[in-house]
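Each chain you see keeps its place in the complex, though not every chain is here.
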Amino acid sequence: MATFRNDYSEGAHPQILDALVRTNAEATCGYGRDAYCVRAAQAVRARFACPQADVHFMVGGTATNQALIAAALRPWEAVIAAATGHINVHESGAIETCGHKVLSAAVPDGKLTPDAVRTLVESHLDGDDGHMVVPRMVYVSDSTELGTIYTKAELTALHETCRALGLYLYLDGARMAQALAAEGNDLAPEDFAQLCDAFYIGGTKNGLLFGEALVIANDALKPYYRNIMKQHGAMLAKGRLLGVQFLAYFENDLWLALGRHAVEQAQTLADGLKKKGFKFYVNSPTNQIFPILTDVQYKTAQERFGCEFTAKIDETHTAARFVTSWATAPEAVQEALAAL
Amino acid sequence: MATFRNDYSEGAHPQILDALVRTNAEATCGYGRDAYCVRAAQAVRARFACPQADVHFMVGGTATNQALIAAALRPWEAVIAAATGHINVHESGAIETCGHKVLSAAVPDGKLTPDAVRTLVESHLDGDDGHMVVPRMVYVSDSTELGTIYTKAELTALHETCRALGLYLYLDGARMAQALAAEGNDLAPEDFAQLCDAFYIGGTKNGLLFGEALVIANDALKPYYRNIMKQHGAMLAKGRLLGVQFLAYFENDLWLALGRHAVEQAQTLADGLKKKGFKFYVNSPTNQIFPILTDVQYKTAQERFGCEFTAKIDETHTAARFVTSWATAPEAVQEALAAL
Amino acid sequence: MATFRNDYSEGAHPQILDALVRTNAEATCGYGRDAYCVRAAQAVRARFACPQADVHFMVGGTATNQALIAAALRPWEAVIAAATGHINVHESGAIETCGHKVLSAAVPDGKLTPDAVRTLVESHLDGDDGHMVVPRMVYVSDSTELGTIYTKAELTALHETCRALGLYLYLDGARMAQALAAEGNDLAPEDFAQLCDAFYIGGTKNGLLFGEALVIANDALKPYYRNIMKQHGAMLAKGRLLGVQFLAYFENDLWLALGRHAVEQAQTLADGLKKKGFKFYVNSPTNQIFPILTDVQYKTAQERFGCEFTAKIDETHTAARFVTSWATAPEAVQEALAAL
């Protein structure tokens, strides 16, 4: 049965799974020190044009955000995020449990702006009086939690704002492949290490069993990262599982092909819904779309396709989230279009 | 090449891997709410005779210890552990980062005793003056970090001490199957929920790709555990990977068979070494053994078999750790015996 | 020279200071276990009609908020506050450093409403999915950071909302005496323990050298509070200094007299400024007033009277904060009126 609940409903893409099966019997050392992880890190550095970067393979996104932010910030420092940002809403306080305030900005379409960043920083300058937290990092996700993307100009502007204000820029790429496949995207993999101090390339939501590749470009954030990983229970014993998967992921740019497939399905669905007259909560060019349904339609769709609640629009309408993935069959999209 | 470095050098046991491959294409909901996790939790409750317990599937041991302890303790409370305990040494401060002191006791063979517990508790009673942390939990591992095991009488005595002193008893079963397979063991799976407030059944070190099953027997520790999991980045998106693996793990007691195999290989190695005249750092009946080698022997063995340093015994001798697993071939044991 | 910078510019009111001098040579036990603290706690319980409450004397407000909130919340729980709330802005992340998210609501006049509370709670209900923090406490201040006050009806409505939603209600009374002295106030000291789970009675901003009296009415929040105090470095060695001061503070309701004096000076100033045509940023009936000045006037007043910046109103106007205290001379008010 077709599901549009999320992009991590199935196991792994066959090429990923094959790589795991093929290497299963080999004995390697643990904790990401094996040859697969070394080669996968090299593949990341090559593909993202950052030969000097540190690469760490993590099991999931929340753990990645938590460990990187805990490693980067001093106790009195805060991270700025869009109000809809994953770290601000859906990580059950993972950042606060490390002692840091998330300063959130209500911004349109889930995209942080230089102005929003500057306003928050300025309102937290108090000489050296010490009464307020000190903003020190900006967190963005691309694609965002609302399926929108940053253009190269927008990310560059944030980069420059961060440089001017002494902030780290960290990008959550849980759905990076989907962002890169979107219409309107002009960012390339090679741009991220130029514009960000650290970022991660999502795997879990794009065909891996699990896994995210964290890239630390800024030397200041590199030392002792493995200690922070371990301290947060985020160092996988059989670390080579991540190396093996990511090697397959980057082979012939499989990751981009999977992202492209997901986006095409979502946009086909969106186009079909638009033709049927549906409006959208936000105009998102990636694999998450947010059509506005009548409450009756929403209830039916929710039961049949697993789409999730996003917002109540008015007394009789609801914005729903439909998510496609590398595993979404074109037939499923047609099935949904027929049903709505 | 034979390796005795650890028990997580290979991927998964074939039956585990097959289960993952077989179910790979299915779509399920995420975060451990799928039918596989529900069934696997039921299998745990049945096998461990704790129909009322909560079961959560976790990716690794450190995250399990961290989340359970963070969920159980209030800010002023501490956990008691053997000085060699995993949480005291090898988790890079995972417990302290949640705000809790680990009160450690230097005990022989890595096994905590009621006396050691009582002494620590009594030295921290200060009326209600509030100047010291309040011991509130006892952490033990079975088998221990030194390969030793608790008898039923010993664990029962700890249980009674904990009850008398108002302490939770938590058991780290990263190598529980290996403990249950050891000579001298008289604990049964059915005992743990009777004697402990919470415990986990290790999978990573016994043939799973990854995974530990946390069992919470005490109602007081159940509420909001999922929030703590998420807060620590420990909620796997494709949670069903854990359910699928644990279902296969408990089928026909595969877990016990794997533990037995590991223990047999280690004890064959130990017996052979004893016959050759080697002494041991500690007398351990499980899959970790600690022969005392000359420094020259140690260096050779370390390079060839990946065994690890445990302690310097005197100016010319070193205690090494050899670990076997479900994947250790009997030939590897003979190869090691021949080489030493 | 007259100053309207804040209400803690001078030392202690003479009666407070005399009590300290008079008892200086006495030897007592430490850490708040002395007879002065015992009697002062009794005075608090009597004046606030809460014979069963626990009373702890703290040195300052931030430490009081931090310790109480750290004692009350579990790791996954959050506290709701007005966006202008002291814990949300001016405590340099004191709540987050204990691991808790502050969920803030943009509310008018710095006063939290049942609707704002309910909206935040509802948006954080996610079944037991565990992806979001769980709101568990409401923090209000009376008088607020904007000098406004809660009526008995308003505080009762918050109380009822909290009861209905399973939230603790905690009131920061750094300026409680000033609130009770305000026009429009209909709360009495006897109300607070009925309506709040915990609250504190401010001393620092009303004539003590330092000191706040925390009252814990809800039994659930009482255990081990002294441990939390100590853990946060908030247990004063010579605790009797707090007991001695608070005994004098409550003698013949000195505290209310001091609050009344402060409010009268501020309101005289406000009335005078209104007559001169000044508008106000917020209509506040206590000892903090917020006139809107031209930028030129603000600069002069800032230098001469130490008033602080509150908000930029438009390109040429600024809202300033003028604060009066128990020590403000009526002549100082006239001096300010003459100067503006």
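Order of writing sets the chain letters: A, B and C. Residues in each chain are counted from 1.
We take it that contacts are C-beta pairs under 8 Å (C-beta built on N, C-alpha and C of every residue); 3 or more make two chains touch, one makes a residue touch a chain.
For clarity, every value in this text was computed on a predicted model and none was experimentally measured.
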item	value
Homo-oligomer size of the whole complex, from 3 visible chains	4
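The definition used in the following text is that only the chains that are shown with their structure count from here on.
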item	value
Graph class of chain-chain contacts, one of line, ring, star, complete, other	complete
Most contacted chain pair (by C-beta pair count)	A-B
Centre distance in Å when subunit A and subunit C are each reduced to the mean of their C-alpha atoms	41
Approximate Å spacing (C-alpha centroids) for the pair subunit A, subunit B	33
Per-residue multi-chain contacts in subunit C, two or more chains	75-76, 98-99, 130-133
In the complex with subunit B, residue positions of subunit C that touch it	31, 33, 70-71, 74-76, 98-99, 128-134, 224-231, 235
Residue ranges of subunit C in contact with subunit A within the complex	75-76, 78, 89-93, 96-102, 130-133
Subunit B-touching residues of subunit A, taken from the complex the two chains share	1, 3, 5-6, 8-12, 14, 17, 20-21, 23-30, 59-67, 91-94, 97-98, 204-205, 209-210, 227-228, 230-238, 241, 306, 327
